[in-house]
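Quick notes on the structure that follows.
The complex is shown incomplete by one protein chain, all other protein chains being positioned as in the whole.
Our next item is chain A:
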Amino acid sequence: MDGTKCGILFEGKKGDFIRITSMEIEGVMRRRLLDLGFVPGAVVEVIRKSPLGDPIAFRVSQTTIALRKEESTRIQGELIQRD
């Protein structure tokens, strides 16, 4: 599991560590996500999923942040570790 599998954050399983590669979000929302630490190169841990799978809680630079499907399907990353 070493950085070969690419996908979107929304597909992450609980316990996954994903390195962000790119973001297809524009405008204020992009700015907001960058400010919160969703930057290319950052490693994000999938903390937990809601019963219906949306939203999903991610841990990014020591803080847990929940993203809706609208956002997490538009952030690409590579799986670097799966528990």
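Simple rule for what comes next: a contact is a pair of C-beta atoms (placed from the backbone, for glycine too) under 8 Å apart; a residue touches a chain by one contact, two chains touch by 3 or more; residues count from 1.
In the analysis below, contacts and distances are computed from a predicted model.
Engineer: Under which of the names "sulfate adenylyltransferase", "Oligopeptide ABC transporter permease", "50S ribosome-binding GTPase" or "Glycine cleavage system H protein" is the non-displayed chain listed in UniProt?
Structural biologist: For the chain not displayed, UniProt's protein name is "50S ribosome-binding GTPase".
Engineer: Pick out which of A:14, A:31 or A:48 touches the chain that's been left out of the picture.
Structural biologist: The single option touching the absent chain is A:31.
Engineer: List the chain A residues touching the unshown chain?
Structural biologist: 28, 31-32, 35-37, 61-63
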